[in-house]
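Can you keep this structure in mind? I'll have questions shortly.
All protein chains of the complex are present and in place, except for one that has been dropped.
Entry: subunit A
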Amino acid sequence: MKRTRYDGFHIALHWLIAALIVAAFGLALYIDTLPLSPLKFRLYSYHKWMGISVLILVAVRVIWRHTKGVPAPLPNQPRWQVVVANATHHSLYLLMFVLPLVGWAMSSAKGIPVVLFGVLPLPNWVPVDHDLGEILETAHKTLAWILAALVAMHAAAAIKHHVIDKDDTLRRMLPGKS
């Protein structure tokens, strides 16, 4: 039988990762407005924990999709849309790995390593270096805005399929009966 829907675990991962990305992005924007304070330190830590959680969850998701597979795009879509959707999905996956990794490296370079959930110290894989820290910060912020743009495109396309095309593209990533 041909699969038309994502499986339940994949759906859970998708929405959990989505929530973490939106929360981490919003939190980062808020942190940037704060003066140096205990609250700022606390929120930085939360932001880092969210990012590393995305990294772990997206790794699980890639393994899961290679094991269980995913449904093919709905039939009768314009060729260019399939190509663009495919490229967006690949870019999203790539950034879900790269963005947390760059953030992690940035933490190491700035001499404030990541201690996941306040208990698990993650290794530093770049040296403490002020200039490197600045470069990684710029890279992290630039990539974050690219990810935000891609997420917006991805969400707009899903809504377009749901509201204008009235097809099952979004529904098959929503919880419910198959």
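Descriptive notes on the structure:
Assume contacts are C-beta pairs under 8 Å (C-beta built on N, C-alpha and C of every residue); 3 or more make two chains touch, one makes a residue touch a chain; residues count from 1.
One rule holds for everything that comes next: contacts and distances are computed from a predicted model.
In the listed set "YfiR family protein", "ABC transporter permease subunit", "Polyisoprenoid-binding protein YceI" or "CheW-like domain-containing protein", the entry agreeing with the UniProt name of the missing subunit chain is "Polyisoprenoid-binding protein YceI".
Among A:Arg3, A:Arg42, A:Lys68 or A:His90, only A:Arg42 touches the chain that is left out of the view. Touching the chain that is not shown, out of A:Ile11, A:Leu57 or A:Val115: A:Val115 (per the contact rule at the top). Within subunit A, the residues in touch with the undisplayed chain are 36-38, 41-42, 44-45, 110-115, 118-119, 121, 128, 130.
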